[in-house]
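The structure under discussion is supplied below as structure tokens; questions concerning it will follow.
The other protein chains are all here in position, but one chain of the complex has been omitted.
Labels for the chains are A, B and C, by order of writing; each one numbers its residues from 1.
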Amino acid sequence: MQDFDIPVLGAPRLPNPIARRGDIRFIDDRERLLYDPHYRVPEDLPQGPVSGFEVAGPRERIFFDPERTRAAVVTCGGLCPGINAVIRALVLQLWFIYGCRDILGIRYGYHGLGRNRETPRALTPADVGDIHRQGGTILGSSRGTPPTAEIVDTLQELGIDMLFAIGGDGTMRGATAIAEEVSRRGLEIAVVGIPKTIDNDIPLVRRTFGFETAVSIATESINAAQVEAWGVENGIGIVKLMGRYSGYIAATATLSSGHANFCLIPEVPFSLEGPGGLYELVERRLHERGDAVIVIAEGAGQYYFETPERERDASGNPKLGDIGVLVRDRLKAWLRGRGINAPVKYIDPSYLIRAAPAISTDQLYCQRLARNAVHAAMCGKTAMLIGFWHGQMTHVPMEALRGRKRQVNPCGELWFNVLESTGQPQVIGDISYIDLEEE
Amino acid sequence: MQDFDIPVLGAPRLPNPIARRGDIRFIDDRERLLYDPHYRVPEDLPQGPVSGFEVAGPRERIFFDPERTRAAVVTCGGLCPGINAVIRALVLQLWFIYGCRDILGIRYGYHGLGRNRETPRALTPADVGDIHRQGGTILGSSRGTPPTAEIVDTLQELGIDMLFAIGGDGTMRGATAIAEEVSRRGLEIAVVGIPKTIDNDIPLVRRTFGFETAVSIATESINAAQVEAWGVENGIGIVKLMGRYSGYIAATATLSSGHANFCLIPEVPFSLEGPGGLYELVERRLHERGDAVIVIAEGAGQYYFETPERERDASGNPKLGDIGVLVRDRLKAWLRGRGINAPVKYIDPSYLIRAAPAISTDQLYCQRLARNAVHAAMCGKTAMLIGFWHGQMTHVPMEALRGRKRQVNPCGELWFNVLESTGQPQVIGDISYIDLEEE
Amino acid sequence: MQDFDIPVLGAPRLPNPIARRGDIRFIDDRERLLYDPHYRVPEDLPQGPVSGFEVAGPRERIFFDPERTRAAVVTCGGLCPGINAVIRALVLQLWFIYGCRDILGIRYGYHGLGRNRETPRALTPADVGDIHRQGGTILGSSRGTPPTAEIVDTLQELGIDMLFAIGGDGTMRGATAIAEEVSRRGLEIAVVGIPKTIDNDIPLVRRTFGFETAVSIATESINAAQVEAWGVENGIGIVKLMGRYSGYIAATATLSSGHANFCLIPEVPFSLEGPGGLYELVERRLHERGDAVIVIAEGAGQYYFETPERERDASGNPKLGDIGVLVRDRLKAWLRGRGINAPVKYIDPSYLIRAAPAISTDQLYCQRLARNAVHAAMCGKTAMLIGFWHGQMTHVPMEALRGRKRQVNPCGELWFNVLESTGQPQVIGDISYIDLEEE
Partner (left out) sequence: MQDFDIPVLGAPRLPNPIARRGDIRFIDDRERLLYDPHYRVPEDLPQGPVSGFEVAGPRERIFFDPERTRAAVVTCGGLCPGINAVIRALVLQLWFIYGCRDILGIRYGYHGLGRNRETPRALTPADVGDIHRQGGTILGSSRGTPPTAEIVDTLQELGIDMLFAIGGDGTMRGATAIAEEVSRRGLEIAVVGIPKTIDNDIPLVRRTFGFETAVSIATESINAAQVEAWGVENGIGIVKLMGRYSGYIAATATLSSGHANFCLIPEVPFSLEGPGGLYELVERRLHERGDAVIVIAEGAGQYYFETPERERDASGNPKLGDIGVLVRDRLKAWLRGRGINAPVKYIDPSYLIRAAPAISTDQLYCQRLARNAVHAAMCGKTAMLIGFWHGQMTHVPMEALRGRKRQVNPCGELWFNVLESTGQPQVIGDISYIDLEEE
């Protein structure tokens, strides 16, 4: 049980001002959502000690006095559809619902909390009027992070009481470190995360914002690849999609399009060469149908690259080999060697996806995340992020992410549906020699 | 427990042919998904006798021999984005995954199973190639139903072994009656429903297909209303949205747009007149901000219409009074009476929403519904529909819908967020005299 | 010839500052574009005295000193996609190209120049940064106009040197009156119009901005109507589109969709009843094909309404009878009388069209209009509007609009293509008794 407990700054003693708004159903801290709601009959009940998440939502008592609270918002890492929608909802919720009138927008990620920072900008409802319909982030973002001590110094200097950190894995690790340093110094600053990865790979969170938008544009790219593949004899369309460690976008867009013949993701090893390998399967498809559409997640097949000492980007992520280009070039060469004239069209829509404004499904989700993040911070909850589990908004301790991964289950429904939809075999080529690198 | 048990035609004895496709995780009939996964600490477990849904998915043994099975698909009721995607996925799943090559498309709803029916059309993968990107239904639809006995006669005559019925409440009632008559005659015909209501109001099903698409277009309509309202002094934009008994589309699109000032839904009574009534609130908004955007679900405020003996349409639904037009006209008159010149722009996007092609989010969901419906029917399960609960596909006995409703909870998170987003008060006007009609 | 001469405030004597920008091709006032570039061989040349338009573009000498010039922008009449794009381009052109730093945005149409006006807002590049992607007008609009003398008083009081008036027929008439009063008072204020009618019916101007956007959304509506019509037996889809006196949107969207079976426009009379009338043709179509899609321009068939003394709106336009609703209701009744059960779906996308952001084709066109309007005003040209003729931007004297109309030619290529595309007969029903009202 204790793994999902949420740290708090202190006992929340103030009445929640939203009580004025009428008949609110306040959430009790003891309310939980079962981690695994599956069971088996005839046994009547889930067995043994269960664990579950705190349910997100407004509490009857809060920790901070909103009128004396300074909140700050920071956006980190790569762009993702919906960041502005989250910023807007945070500001509106703080301002109109809790009456907090002192909100800072930190510029360009955690660096905006470092020593050489740009001055933060004040955020009011007027500043966020229509920003949810725009892609990107009005605050700017960056990768990497200054030293934690420097950040906490800044929080103190600026008199920030609650920090909303919108970002991915690295951002959450940074937020954890900040919360720990805050605690070490005995400060009362809440740090609440809003998970952002377009790849949808935050553990204990079923869905991250921007993902549905990403899938929608990725689907259009696959449809374009299919049009190109159909447009010539032996046409091949290749679409490279985001997904460093998890193939959710690739798998989901493959299903949504309904027109991909092969889908390659990081979780499922495959062989290009040899009997039953991709080359051979593509050749067979060309022979039978005269076209082929291949979807590749960027993190797939990384064992095709030599990586004695892997480079890392500013976020600390290892740089990936460009598997899309590798497959494109080698497949072309192989087919040429087989005497097959097969025009290959290569599509990499990454930045078009990242920079898109959020579709309505994500708009809604961004708001839910932001509203609940404000509820949580107001109660003095800290070192936590807002999650989504079994259709319910939850509180997840940042601590709990450690050591967990979220990846497509190669034996689960999603991947099985991809196999059905593409018609590709469960195993592509001889993969016995592949030594999957563990991160 | 027994309320969620699924009727079966007999014991499934045949091995599932999809086992050939590799390492399948088959679902056991005893696997269940808890109906309510919430609990409270310190108590460790959900208390008392629990109930839950059968988990959908492929079973190790099936009832029908796919190569000797004739399947039929029927689409009933109003249009909804995604119907063609469901049809396509049913056909592809039957054909490629189970090897069933005998699939009929019933024309124009249940009437296509009546005595005066049009000949059904055979459906092959070629027939459904790209239809998922088109709105509407390639089979045609209709309201109403011929006598159940007539339908079952037709099923016998045509030698149909499994019927997939895509439709709403009425369609599911029809399907239940068909399954009962089938059982009465001792036949072995599986009847499996795929719930379709754009209003998202099927009980025990968290989300119906087409809903996300509907919200996305409804959101654009609200955005247009806002542009119109801002474009003139005292501009008022009114958007009427679908939602006979439930305001999900109106409430969700209100949130997604972020630009509505009032949202009226069937579940929450309101008064137009009097102190704190809509007229007064709109006037105040005009005075303060110079514009107003109002979203109205079609089933809202029906108590404003005299309905001694209410007319019904062919589906048996009572005809609703046109609340959008009523509010528009009366509000105009009232403001005129107050000496306020306020141009009102009225938008009713209904058919644009119904006829739209499904967005990618719905594409995916349509496939999941269809694939699991085929799995279920193949096992001889009947009188059931495919549901969605806590993020998991389930089996729901049609029987269980009876007496249940699915409506926006006026004390729940969705409506609370609408109140926050619009800024409208929890109670609009004096509603004490409103006698909410019970259906 | 003289009908297309452009009034000027005086001789332009100042060098054009854009000369600094490099190798500019300046336009000479004597350059003209032939009004009618058609001729016949073997005759070598267009015959007789020709007439033509002044060619728009930058001139070598200008009248106003940009650094001492106060410009104003006013937007009048109904919304139309692209207004904000025009405003933005005017501001950027004035500011960056000519160096004029004093630009006023007049609020809510001509009323913003009346005695009871709202204070105008200053417009800088920062104010118009991204507005071209938004629908509507950031300045607000209105119908009607205060007395001309009052407007010119305001122009004097505010010290406005050039007025850009974005609007339709009525706005141009207003602008003409303003220019005349300006001249009467011996003032040096340039009045330049940018024609805006979503209906595309400004004479001597081949295309108005927003039209292509309008057609694109109207096309989607027709496609939706077709999906609805195909979705049921004997389904009928009716789409009412804008077009008070001219059927350009209806005709063009009919072609673009390729799925309408009947198109009714103001320029072509038709009969609903009787042999060969619309009812009969629709019945025949239902009999043969089982569906029908009808497109109706709002100004079509106005002779079906009694109009002894026609009401007028604030712009002075007579109020039209609602022909869409009339056709819908009477057609329904007629079919019912014939024992035909034909569900009718009615779509009126007007405000969704008006409030849409401009598509890229219109973006470009809005810029061309605005840039050339600034060039013209800077040279002291007045009482003119920017036109588009044979693919070239032109100057059109407002005077020349008088007495001209722009309508779909029932014997021209556009309408002939509509007849081909719909398959409708050239004459629908007996129209001999129709007495087309002349406006």
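As a working rule, a residue touches a chain if its C-beta (ideal position, glycine included) is under 8 Å from a C-beta of that chain, and two chains touch if they have at least 3 such contacts.
Worth saying up front: this structure is predicted, and the values here are computed from it rather than measured.
Judged over the whole assembly, touch between the missing chain and the shown ones holds for A, C.
Checked against the full complex, the one of A:Pro195, A:Pro349 or A:Gly429 touching the unshown chain is A:Pro349.
Residue-wise, the contact with the chain that is not shown comes from A:Glu228, picked out of A:Asp161, A:Glu228 or A:Glu267.
Note that of C:Leu14, C:Ile340, C:Leu364 or C:Ile431, the residue touching the chain absent from this view is C:Leu364.
Contact with the undisplayed chain is limited, among C:Asn200, C:Ser216 or C:Gln302, to C:Ser216. Panel shows chain C; residues 1, 21-25, 28, 30-34, 37-42, 44-46, 49-50, 52, 55, 57, 88, 92-93, 96-97, 132-133, 206, 212, 215-216, 219, 223, 252-253, 255-258, 359-361, 363-364, 367-368, 371, 390-393, 411-413, 416-417, 419-421, 423, 425-427 of it touch the chain omitted from the view.
Panel shows chain A; residues 79, 108, 134-137, 140-142, 220-221, 223-225, 227-228, 230-233, 237, 345-349, 351-352, 354-356 of it touch the chain omitted from the view.
Note that only the chains that are shown with their structure count from here on.
By the document's definition of touch, chain A and chain B have no common neighbour. Relative to chain A, the chain whose mean Cα position lies farthest away is C.
If you average the Cα atoms of chain A and of chain B, the two centres end up 29 Å apart. Rounded to a whole number, the gap between the C-alpha centres of chain B and chain C is 41 angstrom. Chain A and chain C have CA centres that are 46 Å apart. The set of chain C residues touching two or more other chains comprises 134.
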